[in-house]
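Only one protein chain is missing from this complex, and each of the others stays in its spot.
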Amino acid sequence: MFDIISIVIGVIILVLAFLALNSKSLIKAVLFLSGISMLAVVLFVIMRAPDVAITEAVIGSGLVTALFVFTLLSVKKEEVK
Amino acid sequence: MIQYIAIILFVFGLYGLLTNRNVIKMIISLNIMEIGLFIFIISVGFVYDGIAPIISSTADLGLLYVDPLPQALVLTAIVIGVGTTALALAFAKSIHNKYNTFNLDEVEEKL
Partner (left out) sequence: MKNLLGLLISVALGILIVLALDVSESFPDFGSVEVSERVAEEYFDEDNVNEVGSGNIVTAVVVGYRGFDTLGEVTVLFISALGVALIIGSSKNQKRLDLKFKPNFMLKTGSRIVFGIILITSLYIITHGHLTPGGGFPGGAMIASGMLLLYLADDEFRSNIKGFKILEGLAGSLFVVIGLLGLLLATYFLQNFLPTGAVGDLLSAGIVPIIYILIGLKVGSEISGVIDNFLTEEESA
């Protein structure tokens, strides 16, 4: 059971990483990175590491994605002019 | 099996870092490399049928626990990754303010 779940999640992570590196728009790559981070939290939980899972969930979903989006938004404002 | 996937994720991140010329894509590749590394380090300390290393009283010290030392190392590394990403994004924003592009080839032409 552990092996099946970990292999399925691992394959989905590899597909998302491949899509994130080959996408043309930057905002889609940032959203794929957030998805990879969430699936890595599931892997940490089934490998019995609750401390690391809580830390990665809070930092990967809230703070890193927000910093990327703020950088991209403040740039698009100047391109509109 | 999960260790092969973690090493392949690390190699994906390295390929993205060597090939892309967009600064934001480089920072995303760096983060993908770091996530692959964290999964590999925690998988080194995993024991089948072990439980999480938290004890309630001194009575249950004889059970089978997973190794707590790799988890402490990864806890430090995650927070340092956030600091590195924040500083790199500050650099990217400053590059765009000055040269009006994110692509490093165009920045080299304008220099």
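Each chain carries a letter (A and B) given by its place in the written order, and its residues are counted from 1.
Please note the rule applied: a residue touches a chain if its C-beta (ideal position, glycine included) is under 8 Å from a C-beta of that chain, and two chains touch if they have at least 3 such contacts.
This one's a predicted model, so the numbers in the text were calculated from it and none came from an experiment.
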Omitted chain - touching chains that are shown: A, B
Touching residues on subunit A - with respect to the absent chain: 50-51, 53-55, 58-59, 62-63, 66-67, 70-71, 73-74, 77
Residue ranges of subunit B at the interface with the undisplayed chain: 1-4, 7-8, 10-12, 14-15, 18-19, 43-48, 50, 52-58, 61, 64-69, 71-72, 75-76, 78-80, 82-84, 86-87, 89-91, 93-94
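By our rule, only the chains that are shown with their structure count from here on.
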Rounded Å distance, subunit A centre to subunit B centre (Cα mean): 11
Contact footprint of subunit B on subunit A as seen in their complex: 2-3, 6-7, 10-11, 13-14, 17-18, 20-21, 26, 29-30, 33, 36-37, 40, 43-44, 47-52, 55-56, 59, 63-64, 67-68, 71-72, 74-75, 78
Contact footprint of subunit A on subunit B as seen in their complex: 1-2, 5, 8-9, 12-13, 15-16, 20, 22, 24-25, 27-29, 31-32, 35, 38-39, 42-43, 46, 48, 50-52, 54, 66, 71, 74-75, 78-79, 82, 85-86, 89, 92-93, 96, 100, 102
